[in-house]
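One structure follows; several queries about it will come next.
For this view, one protein chain was removed and the others were kept in their places.
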Amino acid sequence: MSENLCPKVKMSSEDWDPDVITRMIILGPGARVSESEIVGEFHMLGLPLTIKNTCYGSMISGKKEDVYKAIKEIRKLDPAHIFTKERGFAPGDPRRCRGHRFGPREGFHQMEKEYTILGYVAEALENPKEVTVEEKKPIKVDEFKKIMDECLEK
Amino acid sequence: MVKIALVSCGTEYSGIQKEIEKAANKFGAEIILPEIDLDYIDESYEKFGFSAQSSSLKLMIARAMAIVEGRSNPDAVFIATCFRCAEAALVRNEVRRFIQNNTRIPVVTYSFTERTKADELFIRMEALATTVTRRSILAREKQEGLTLGLDSGSTTTKAVLMENNEVIGTGWTSTKDIIESAKTAAAEAFSQTDYGWDDVDGIGTTGYGRFTMGEEFKAELIQEELSVNAKGAVYLADCQKGEATVLDIGGMDNKVITVNNGIPDNFTMGGICAGASGRFLDMTSRRLDVDITELGPLAVQGDWRRAMLNSYCIVFGIQDLVTTLAAGGSKADVAAAACHSVSEQVYEQQLQEIDIREPLIQVGGTSLISGLVEAVSETLGGIEVIVPEYSQHIGAVGAALLVSGMGHRQDNK
Partner (left out) sequence: MVKIAIYPPNSLILADLLERKGHTPLVLQKQIREKIKDPEIDSPPMNITEEDPIKGLKYAAIEVPSGVRGRMSIIGPLIDEAEAAIVVDGAPYGFGCIGCARTNELSIFLLRNKGIPVLELKYPDNQDETYVMVNKINEFVDSLEEATEEE
């Protein structure tokens, strides 16, 4: 397999249609549905979509209105834990697919990091409450001096 | 296929990704990206110790680390960042040093714009690809046997005959027909010895006409001028180990090559301004009615500050020099001002693009103009400038050196 960065792009006519969009569905930690249930539900909707299971959830591709309709329905399964995001490249596009092109995908690492707080976001969505967080301020000079003196005396 | 790792903060955002790929493919190489994960990026960024704000530079550092630590095993590395980005230029140079100090993988660096010229990329990729496939040849530090080096440049053709690590004959002629000029230059070189075409062990060609000459003379080595000039310069200047910069202010264009252990790793070439070329000095010497060989010593006696020069331009600048002469200014001051002007203009146009490493080895015909060499040193803050013997024949010396050991014409007879 070529590791070249610029593979020849051979895609179906649907992939080139500007009205066809792709979305990623990501399940936050503690989700009450599984990835396969999500995929099953997508199939049950009977919409003309391309549905793919991935390591982070699933990916759907199709006409804009169908995709939005499907997302709206899917969210109902577990509103707080299902997150979705746009994807520029169609599923399996050789220009972005890890199978073809080595090295990290531009947006992948950010998603990886954001995933770590998805549980908190879900919690905040599910049980809204007012929280105040104390803002950290730099230590006062006198205080700093006092601590410094103490450390030096030791 | 030669695998070239791309270590960059985002060549595709300048719209030049395709150009890079094309250049690599042309020389039988392909571009790859070292595969790394997020933890490794954080880990290697911390280990490297350069606090870059741009995350793509962190990625760049991590890719370099992956190469040094052997997670990725490319044959060569191409390090590229945007021209005029200070943050990226700092990281580019440190990453370059890091890879060179810790591996034997050849590296070429480049600072690009959206207007990156294909030929600048081509010559870099050719140099990288040939460095990989001809590593053993480039490692040659001593000339053996009897070899002929031919350098067909855009204005002049040079020939050098070497035997047992010594230059024994040189030839020089202006380039007209490539083959005829090469024959003329070679004949001049042979005439200084008892040898003829039939006596040589091997022939190496370089310069713009390298392919045409190579075919005609069945050369054992046909090599781009980047590697050859760099090699010739460090050989003649006795700087084969460590770092150096090779500067060639030519009649039409200029080259600046940075070298690490005899192998070039960056390069800039320009040819848009006659005011930054030997042509300016040629014009000056004619106006002063002195031979070009006298211009240098004359300039050394003068002081450029005493000659009024408001323009670097070959038209307006020369006019200023004439005005100075008419007002009673000395020829020496005018000569010094011309040298100073060319050196400043080379600095403005090219030296800023590259990290200059000491010593600077000045080569090419203009290196014989002592006033210019002095001006270059002054422009660069008093840097050490070496002008080796035969500096005007640099490409031919490099070709004669590199081809030695490759040609076995006498054994085959």
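Which chain is which? They are A and B, in the order written, and residues in each are numbered from 1.
Criterion: a residue touches a chain if its C-beta (ideal position, glycine included) is under 8 Å from a C-beta of that chain, and two chains touch if they have at least 3 such contacts.
Everything quoted here is computed from the prediction, not taken from an experiment.
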item: Of A:C55, A:V131 or A:C151, the residue in touch with the unshown chain; value: A:V131
item: Contact set of chain B toward the excluded chain (per top definition); value: 9-10, 12-18, 52-59, 81-85, 87-88, 112-115
item: Contacts of chain A with the absent chain, listed as residue ranges; value: 5-7, 9, 15-18, 21-22, 26, 75, 83-89, 93, 95-96, 101, 104, 106-107, 109-115, 117-118, 120-121, 123-125, 128-133
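Basically, only the chains that are shown with their structure count from here on.
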item: Chain B to chain A touching residues, read off their complex; value: 3, 6, 17-18, 21, 30-38, 41, 59, 63
item: Residue ranges of chain A in contact with chain B within the complex; value: 2-6, 101-104, 109, 112-113
